[in-house]
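Missing here: one protein chain of the complex. Every other protein chain is in place.
In this document, chain identifiers A and B correspond to the written order of the chains, with residue numbering beginning at 1 in each.
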Amino acid sequence: MSDVIAKDDLLRLVDQWLAEGKRVLGPVKAGDGVILYAPLAASSQLVLEGFVHAANSIKEAVFPRSETIYTYKFNGHEIELSDVDPDSTQCIVIGARPCDAASLPVLDHLFNWDYKDKFYNARRAATTVVTVACSEYDDNCFCTSVGLGPAAEQGSDAMLLKAPDGWYEVRAVTDKGTALFNGKTTPAPEIKVPISDGPAKKFDTVDIETFLKNNYESDAWRDITMRCLGCGACAYNCPTCHCFDIVDEGDAAGGRRVKNWDSCQFGQFTVHASGHNPRAVQAQRQRQRIQHKFRIYPEKFGAILCTGCGTCTRNCPVSLGVLNTLEAIAAVARGSIEVK
Amino acid sequence: MSDATGFEPKIVAYVCNWCTYLGADLAGTNRLEYPPNVRIVRLPCTGRIDFNLLIKTFEMGADAVIVSGCHPGDCHYTAGNYHARRRWTMFRELLDTLGFEMDRIHFAWISAAEGKKFQQFITETTEKTRALGPYTAYREICEASR
Partner (left out) sequence: MIDQLRQTCRKLLEEGAVKVVIGYGQDKPSMMPHPVFITKPEECDRLVWNDLCFANLAAYITRKEIKALGKPAVIVKGCDERALVVLEQESQFTRDGIYVIGVACTSLPASGVGNPRAAKCASCAVRTPRYADVTIGEAAVGSSAVGSSSCSTADAEFAQLDEFMKKTPAERFAYWKAELSRCVKCYACREVCPMCYCNRCIVDKNRPTAIDTSATIKGNLAWHIARAFHQAGRCVGCDECTRACPAGINLRLLNQSLAKSVERAFAYKAGMDKETPPVIGSYSLEDKENFIQ
């Protein structure tokens, strides 16, 4: 038994959400043909098909690039602190890819570990994620290598599957998803959208984890990552990367304390107050990113910190990113590349 | 002083220690009156004035910015003002491309002997800025960034 919705009705629904004051996030065309997840002003901006993956991720719905955590005012010699309420505006993410949605249950572990992040949790509770199952993929996609796939439901509240003639099959995954489409769909027993197999498996995560355990000091890191520039194009657009920095911004009258994205790929990321930098060269920083995603996080939380979306590799100005690094590691592990 | 809306322009003047600051001093000792809207920040030389200061000034709510130093040939450090002149030529072009309101950014050469010119320049700039009103476009982006 399938439920379907016509594309026009779906767009009307998006406008209805906007009219109700909800925040709606979806893929839009920005600048020179780049597709980005961004807040929508109208459903006409929404681009649901014709591209593999946006150049960024949906993490801004739950973990914005910059979030005020409290404000302060100077009052003579006194300092007055004011709490900022977490933003719990209802938010609907529409048109996310399954590899974006899958990052949310993975991030839940971190933001509810030794400290429960009320800002993250408030946004997470207020967010409903509607994914579109993938019918296209490219050479950088590797969801199937990390246990996901074109219609993986992890993190989705509802999933849309593109059916012929302008219809979408709607699969509610959670109660939130059911509520969102309640009364908006039509039963269509004859429609059953086939699911694509997705990209072929590109490496085995167990091999990778074994390599990472045994080769912390390997020269392979230097050889593979020599071209890495140390930018944030990978981490900032990654759905699972979650490092942040806490800074004060203000003037003589007062200001705010703010939580901003940060990246382990920046040279300054680990500089100590003494000036010493334990990760002095780029190879150590790349090693950190890979170790964290494929060994440390799985050991700690039982989940791989990567959904195989390929965004980091697509964005990398020097064609590195996680996929190409892992493939090179897999080749070293198989012994087909000699380490200098 | 203020107009009907009560708007008083906030203006910051970055001036060099050796010429314009002394020009301002001369205006003061000669009891030349000029509007109190300008806050003066003294720096060693126009060549030392970092462009980031101008941006910071707008971020902090200024409606106009002034940069002033020694006339060509008079720089205490020989050539600081020549370097500054080049830099501001390029910087103005960049700000113009970005759509800054260029009539809020003023440059002048005012020597230690030009107390009168200082008075006139400050008065004119204040009146011009008053006519322009607050730099709303910039305040809006600051407001949106809180």
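The definition used in the following text is that a residue touches a chain if its C-beta (ideal position, glycine included) is under 8 Å from a C-beta of that chain, and two chains touch if they have at least 3 such contacts.
In this text, all values refer to a predicted model and were calculated from it rather than measured experimentally.
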(message) Tell me which of A:139, A:197 or A:299 is the one touching the absent chain.
(response) A:139
(message) Tell me which of A:18, A:36, A:69 or A:188 is the one touching the absent chain.
(response) A:36
(request) Using the touch rule from the top, list residues of chain A that touch the missing partner. (result) 30-34, 36, 38, 55-56, 65-66, 139, 222, 226-227, 229-233, 235-237, 245, 247, 249, 258, 260-261, 263, 266, 268, 281-283, 315, 317-320, 324, 327-328, 340
(request) Just the residue numbers, please: which parts of chain B touch the chain that's not shown? (result) 50-52, 55-56, 59, 72, 79, 82-83, 85-102, 106-109, 121, 137, 141-142, 144-145
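Following the convention adopted for this analysis, only the chains that are shown with their structure count from here on.
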(message) Under the stated contact criterion, what part of chain A meets chain B in this complex?
(response) 68, 251, 256
(request) Over in the complex, which chain B residues touch chain A? Could you list them? (result) 60, 146
